[in-house]
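The structure appears below as structure tokens.
Missing here is one protein chain; the remaining ones are kept as they sit in the complex.
== subunit A ==
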Amino acid sequence: MIIYTNEGNPLGLQLLMLAKFAKQAVKVQLVNLNDAKFKDLLVLPTLELDNGLRLFSPSAIAKYLLVDEGQLRDEWLEWSATLLAPALAHHMAVGHKADANALPVLNALVKKLDDNLKATPYLAGNKLTAADIAVWSLLAPEGTLKGAQNVESLRDWYGRVKALPEVQEVLSEQPLKDLSFNALQQSNRYGGLHHVPLKRLSLADAGKLLVDTTPTVADTVTDEEISAAQAAFTYTAPKEVKEERTILPKPGQRNVLITSALPYVNNVPHLGNIIGCVLSADIFARYSRSAGYNTLLICGTDEYGTATENKALAENLTPREICDKYFELHNSIYRWFGIGFDYFGRTTTQEQTDIVQEAFKDVLSAGYIIKESVEQLLCQKCDRFLADRFVEGTCPHPGCGYEDARGDQCDKCGKLVNATELIRPRCKVCNSAPVIRSSDQLFIDLPKAEPQLKDWVDKSEGGWTNNAKVITRAWLKEGLKPRCITRDLKWGIPVPHKGFEKKVFYVWFDAPFGYVSMTKRYTKEYQQWWQPAKGTDVELFQFMAKDNVPFHSVVWPSILLAVNKGHTLVSHIMATEYLNYEDGKFSKSRGIGVFGNDAQETGIPADVWRFYLASARPEGQDSSFSWNDLAARNNSELLNNLGNFVNRALVFCEKNFNSTVPEVALTQDELILLALINRELKGYINSMEKAKLRDGIRHLLAVSRHGNGYMQTQQPWVLLKGSDEQKKRAATIIGLSANIACLLANLLFPYMPTTARTLFSQLNAKQTPLNAEKPLATLLLPAGHKIGKPAPLFAKLEQAFIDELKGKYGGAQESKASPNTQTSAADLEKAVAAQADKVRQLKASTKDKAQWQPEVNKLLDLKKQLEEAKKTAPASTAAPASAPTNGSQSVKDLEKAIQEQGDKVRKLKGSTKDKSVWQPEVDVLLGLKKQLEAAQKAAKEAPASAPPAPAPSSAANPAQVKALEDKIALQGEKVRTLKASGDASVWKPEVDILLALKNELAALTGAPAAGGQGKGKKKK
């Protein structure tokens, strides 16, 4: 028999034990599921029997290899595989997969085991069965029972099983310390057992039986790691680094040029855009600078093209004015997010025109330009050629048929589309069908550049993200085609070629040169970066979302290769996948999602946004923005993990050591801690060098988690009250913790620059360069160093606040519902007063802006609402209120409202097919129509049912008549109100009462019953 398993897989132990008890010889083969040879294996470990049959379920294997041992055993086998194993996998998970709920669940499961073993010596009775093997083999690997309390029966059973000769034999071949539940992640293609939800309802008073098992990683530290940690932990006075005014590449040094995809000027960037390029580029640039590389970060807005022209038309401004306006918007958003560009420029500069026109002439003279007549879509209604993004239609690719495919690409199937091939094309602006016209255009001959490009891709793609490789390979596999680089527009760079004076370059020809022209705006020596001299190496890192990859990996490099003037070509394409908003897409038009300026309005600090976005960065696969996740990460990772550790370390130092860092005398405990931290530090550096920003955060947080664990086990607060010897220990612990806090500030800086600076000032320390060659923790704060004043770094995000934000940015439905729930001006005034009091109190009690800012925002919001309410108050009483009980509404007003609403609905239906957008408006319209119907009926009845003024007969008792009249008036009012609401079955009985009353009155006064009631009136 053969066991196929992966390294460290704890379930492999179970199979080895089963085989041993079944007296079968087995061979173990370690496999990697990514290996094509093993593509048929579904789950590891898999046992291959001598007859070739493969089984991957340990329970099935147990039942097959060992004889039937009864139903109880089978139940335990299933229990261990479906409850115990997933709970252990959750409990042992580290990093972002760690789940605090796993421990209580596991405690409940362990309690059940203990309770059962109190009754019988083995799980399924008096004899050892496969059930015992299964459960034992799950508990053994991570030392789950180490330190567990009140589980004597379980411990006793554990010891008895362990002592069996078969078990001893297996353990001698397979040491427990090599096994880890984290290996399950590589045991299948589903990411381990993480998708199995913990069964949460079974927590009934299991209490605390197990200890937190994280410290067991300490057992894995080797002697080499210990001695390396010890040797490195020394103090070197930091060198003064002179900051140069202009950063230029230097021969013999590492020179890193970083660009972020140029955001299109008209779009307000959303969180996905921000993490996709600018923020990722900034975090990487900050790391690169702190690792001591010559680093230049360039970005800017992409401003030419039809979209700008169009927007200008819509806003009645010139394209230049539009660009100026939106450039400022971009600039302010990025500034708020703390993006530290060395230069943030724009493409509408003279430098850009010069560089692009020169490059064009070079490409032309190198023979890479072809002229061809092109069929283009002309919208006769708008009188212009339609750029790709202004045509929509049905996707022409067989099997897709997506109706809203864009002129350049189909969002559904992802394939590229030629605008003229769209089925039933329509102009995106006016919705009319365009016609095809031909005009001369210039093309870049990509097929001619293909051989050189292929060579270059082969050499360079090693440093690209996987999606960049895949996309580029797909393009090359399909074969390159000539690409049109000119357009019939006005807003662009003029084409310097005879016969093309009225045309401009296509944005994708000019935009990438923006990187060069912006560098030229930054320094006259820009060629040192873009066409470096021999002997100077420049590495170009380009950050973008995956949709931009082809232009950076195929089109632009082809142009530069055609130019052949030694341009710097991209060595690292860092492409992200997409970020979704709460499992949907960001949509500006529908108001779904958080856009750059919204983030600012939430009152959540920019650094927290940076941290969250980096930790949710869509690396490898799409990820989602979620408000709950944002709050959870802020509260659990920043506040409880990182913030808690740093603050405890510094406050202890301030209170007990007079703000002076004490002497650190390393013992074995400290060395193990340092060795573990060095592991994470190495992971951090490795991740950051490859711009794997998500992993970087994971390692950073692991450092502070180690720090927290260390403090928790050492308990310096107890030692401080003890003997002199113990006080000395406490000094070491606090001194080391302060140093780890300083290390954390350095690691945190790329992600959260403002927070890191605050922490540095609390530490009274400067940033220390990271040593990427030798990533080992050093003594950063020597004994005697005076620290500053510690203060909490992070504030808690309350669930109520998060729920509020969730509603606010959740989409159009929410904003439409609000007018209906509009409260009266008086109520609002009260609310404003109450909120103002709350804010005053808060501001008086704390200086922490993060705490009172949300409340202030609420107050401002309320004030705005109040203003609105006051403005609309006189109008709203006259205007058709939506309340159906309001019967006094005039028919005329309603008719007007219906007409308006009808127009609105027609317009909406014309502009979008999305039913969810127009349906609410249709509902409003229908509601209005119903009201009108009711009002019309009421109006007709009103004169008829008006109480008559009968001449009271002298014989009648005036008081009696008065009482009856009052009763009739009341009942009449009731009937009218009810009729307005429509349902005959409701108002009919009331009408009968009214008639009876009137008859009574008539009898009393001798006058005929009230005129008209019931006659000539159409019944419904």
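Following the convention adopted for this analysis, contacts are C-beta pairs under 8 Å (C-beta built on N, C-alpha and C of every residue); 3 or more make two chains touch, one makes a residue touch a chain; residues count from 1.
Following the convention adopted for this analysis, contacts and distances are computed from a predicted model.
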| item | value |
| --- | --- |
| Name of the absent chain as recorded in UniProt (options "Trafficking protein particle complex subunit", "Complement component 1 Q subcomponent-binding protein, mitochondrial", "Chloride channel protein" or "GST C-terminal domain-containing protein") | "GST C-terminal domain-containing protein" |
| Residue of A:Glu7, A:Glu372, A:Glu403 or A:Glu525 in touch with the missing chain, whole complex considered | A:Glu403 |
| Contacting the left-out chain in the complete assembly, out of A:Leu55, A:Ala148, A:Cys299 or A:Ala405 | A:Leu55 |
| Hidden partner chain, touching residue among A:Pro197, A:Gly252 or A:Gly784 | A:Pro197 |
| Missing-partner contacts on subunit A, residue numbers | 42-43, 51, 53, 55-57, 59-61, 63-64, 71, 74-75, 78-79, 81-83, 86, 108, 112, 188-191, 193, 195-197, 199, 201-202, 204, 399-401, 403, 621, 909-910, 913, 915, 918 |
